[in-house]
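Every protein chain except one is present and positioned as in the full complex.
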Amino acid sequence: MTMTASAHGPELTMKLTVRDLEVFYGSKRGLAPVTLDLPEKNVTALIGPSGCGKSTFLRSLNRMNELIAGCKVKGDVRLDDEPIYGPGIDPVVVRRRIGMVFQRSNPFPKSIFENVAYGLRIGGINDRGEIAERVERALSHAALWEEVKDRLQENALSLSGGQQQRLCIARALAVEPEVLLMDEPASALDPIATAHIEELIDDLSKNYTVVIVTHNMQQAARVSDWTAFFYMGELVEYDRTNIIFTKPSKPKTEDYITGRFG
Amino acid sequence: MSLREHTNREYEGELRKLRDQLLRMGAKVEEIISGSIKALLERDTDLATRMIAFDRRINQMEVDIDGLCLSILARRQPVASDLRFITMALKLVTDLERIGDLGVNISERVVELNAEPPLKPYVDLPNMANEVQGMLREALDAFVAGDPERAHAVIERDTNIDAYYSQIFRELLTYMMEDAHNIFRATRLQSIAKYLERIGDHATNVAEMVVFMVKGMDIRHTGKLEGETARGG
Partner (left out) sequence: MTVAARVDSGRSRPFVRAMRNRAGDVALAVSSGAAILLVLMILAVILGDVVIHGGRRLSLSFFFTAPTEGMTQGGIFPALFGTLAMVLLMTVAVVPVGVATAVYLHEYAPARSLLTRAVRIAVSNLAGVPSIVFGLFGLGFFIQFVGVGLDKIFHGGERVWGQPALVWAALTMAVLTLPVVIVATEEALRAVPRELREASLALGATQFQTVYKVVLPQAVPGILTGTILAISRGAGEVAPILFTGVAYFLPHLPDSLHQQFMHLGNHIYVLSTQSPDVDATKPLLYATVLVLLIVTFVLNLAAVVVRARMRRRLAGVGA
């Protein structure tokens, strides 16, 4: 099965194109060559058992893999047809266009306002009016504005777990990235907070391309338009979520999602 | 259907239980049809009455299976092949229950027929009945085996049933036109033939569901497997 642009149909534009992406940790290979396209303003879920390479793949998309000592990346990843790997390409710039939200919310021990403004300040924006406006916009997009607008100066750590995670999402959105990568964003949250995050993802996909790693298959089924199944460092199958969950082509996919292993 | 077992044994057990219950319902329904036809051919009113009583059993089985499906859907969130199996099981049960009803209807007509002497020697009816029972058995076997080819073969046989019905109807029509006293018995026989024809339709439905369950392809209303070209008519 082809997993590239032609299989998606002509009406979809591809935001990220990945060709033969391979990742090594020292001498050990973490990801076999992966080729796939991520459609714009769609939600793509990456599923698979622990250690299957889905997080490795995700972190290759915003060059966060490089922070791990001994990590080598081969292959080609393009954002809107511009390569993000290569000599002379600054990962800092890449990360401003491809944002990331992590599994456990990690707000800075600063005020709510300063957390969201952080990305703006390091990007060189100093105008107070602009910062305030963008902070409000980001918090609104993250469905958190109403809850915190009267206490922006309070410490971020005083928020609940679900609110903190939404704050981290707002923080990432403030920089106005084009792609949002989410690494198991709801796995540390209770069901109601999870439901809020899922609804938020749905909203976000109208304006951003979202890629989400999740070990919760029902969440992948609920939230995503496209699903990629990874197993032991390889991409096994990639298709519309509807098809993956009603009639997947590969027996390994079928076995995994029905719970016959993993 | 995957041959590997679920990691969760209870889940695996529930799916097996569902399959078993479906098969038992199928067997019961087959029993009703063969019993009713036998009652017709041997003019056995007792047998017919016993068949009529089975209606309650069939209804109970439908309720039980529906309940089991609902429970699995709620608790296990099945996907892919399991999901197709469960949703088809729900529909299968409806078809089987209807087949059971039709079998019971046959017995009811038999009881009425046995009040009068036989109208004619039965030739086509038993043949039609055999064909229909064969279709149903094949459809259920295809379900057990997960074999879409066998299921598809059943779908093909539906045209024979329609042919049988037309022939029987034409013949009974002549009897009715010959003599007004024949009308009571002839209409009862025509009803039986109609019931058999509908059983054939339901058996075809079962076969179509087997194909969907195994292959994930919805061939209802088209009757075509992948790769086949459309046939005229």
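All chains are identified by letter, namely A and B, in their written order; residue positions are counted from 1 within each chain.
Rule of thumb we're sticking to: a residue touches a chain if its C-beta (ideal position, glycine included) is under 8 Å from a C-beta of that chain, and two chains touch if they have at least 3 such contacts.
Please read these numbers as outputs of a predicted model, since none were measured by experiment.
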item	value
Interface partners of the hidden chain - shown chains only, full complex considered	A
Contact with the hidden chain (one of A:F24, A:Y85 or A:F108)	A:F108
Of A:R78, A:R96 or A:K250, the residue in touch with the unshown chain	A:R96
Identified contact with the non-displayed chain, of A:G119, A:P185 or A:G233	A:G119
In chain A, positions touching the absent partner	62, 64, 67, 69, 92-93, 95-96, 99-100, 102, 104, 106-109, 118-119, 121-123, 155-158, 168, 171-172, 175
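Definition applied: only the chains that are shown with their structure count from here on.
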item	value
Distance between the centres, which are taken as Cα means, of chain B and chain A, whole angstrom	51
Residues of chain B that touch chain A when the two form their complex	2, 4-8, 11, 77-84, 215-217
Touch list for chain A against partner chain B, complex	217-218, 221, 244-248, 251, 253-255, 257-262
